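To start, I am sharing the structure in question, which I have written as structure tokens.
Every protein chain but one is kept in place in this view of the complex.
For subunit A:
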Amino acid sequence: MNYLEFEKPLAEIEGKAEELRALARANPSMDVAKEAEGLDRKAETMLKDLYKALNPWQKCQVARHQDRPHCKDYIEGLFTEFTPLAGDRNFADDHAIMGGLARFNDQAVVVMGQEKGHDTKTRIERNFGMARPEGYRKAIRLMEMADRFRLPVVTLVDTPGAYPGKGAEERGQAEAIARATEKSLMLGVPVISVVIGEGGSGGAVALATANRIAMLEHSIYSVISPEGCASILWKDSDKMREAAEALRLTAQDLQKLGVIDRIVKEPLGGAQRGRKETIEAVGKAIEAMLKELSGKKPEALIKDRREKFLDMGVKGLAA
């Protein structure tokens, strides 16, 4: 288990329990079961307390936890016959965005999302989930195909943001994002999005302009990273806690603001401590959202999506 900074006291207790058990294994005569169980109970209470009221900055850390299920895990866990499709037909295949045809409960769909990778090698290969224009243009191509063949689009959002690189800018990062958002708004098929980790700015919006948007309980979605916001507004990047607080980037705040439609509960201690349960819960949410939209005519779906976004900014937090 990889512990987060705020989980350190928990790491100590769980470490002690583990030590005790190791000791007992080496000396079968020793009876430590009771003591170890006591520590387990203490750890569980602490975990409950910690996760009962995570502050926004802690949520950012959980949302970015390396052991959380990523896009690929959800695709493997929830979809069958996944057939990855590659390339923007123009320049390259961007591995930061994966997508393709798949079946969800036997229904053919187009699924796509940002994949961050799970170890050094795959993280580099996936560019830490930061897409270049090619990624967004591949997404546009897949969306067009979904529209033509009347397949729902499911997106899984998890990115620190679009990649701020030289080549990415030269090849029109801004235009690619703008066109992906525009295309999303034109689709005559259901589009549903789940923010599974980090919804980082414009790079996330490009894949999250959907009829229905869900967020995992401890995921975040923000116009700028708390670190970036802190360095601009506080002139001090160490003020990320304050910035995370001010930005209202938690799933709970976004629901209050009317930006998202539902929150998917995470197991105790976050998705990283119950990957299977989390994946299943996301599956149920996708199922429910698809059901809400099934049977709707293309024009109705387009209208529904447009009105959803035209209304954004009408509602604020209660005074």
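Assorted remarks:
The rule we apply is simple: a contact is a pair of C-beta atoms (placed from the backbone, for glycine too) under 8 Å apart; a residue touches a chain by one contact, two chains touch by 3 or more; residues count from 1.
By definition in this document, contacts and distances are computed from a predicted model.
Note on the omitted subunit: UniProt lists it as "Acetyl-coenzyme A carboxylase carboxyl transferase subunit beta", one of the names in "tRNA N6-adenosine threonylcarbamoyltransferase", "Acetyl-coenzyme A carboxylase carboxyl transferase subunit beta", "Transketolase" or "ABC transporter".
In the complete assembly, the contact with the undisplayed chain comes from A:A178, out of A:A24, A:A108, A:M145 or A:A178. Along subunit A, the points of touch with the absent chain fall at residues 162-166, 168-175, 177-179, 181-182, 184-186, 201-202, 205-206, 209, 221-224, 229, 232-234, 242-243, 246-249, 253-254, 257, 259, 306, 309-310, 312-317, 319.
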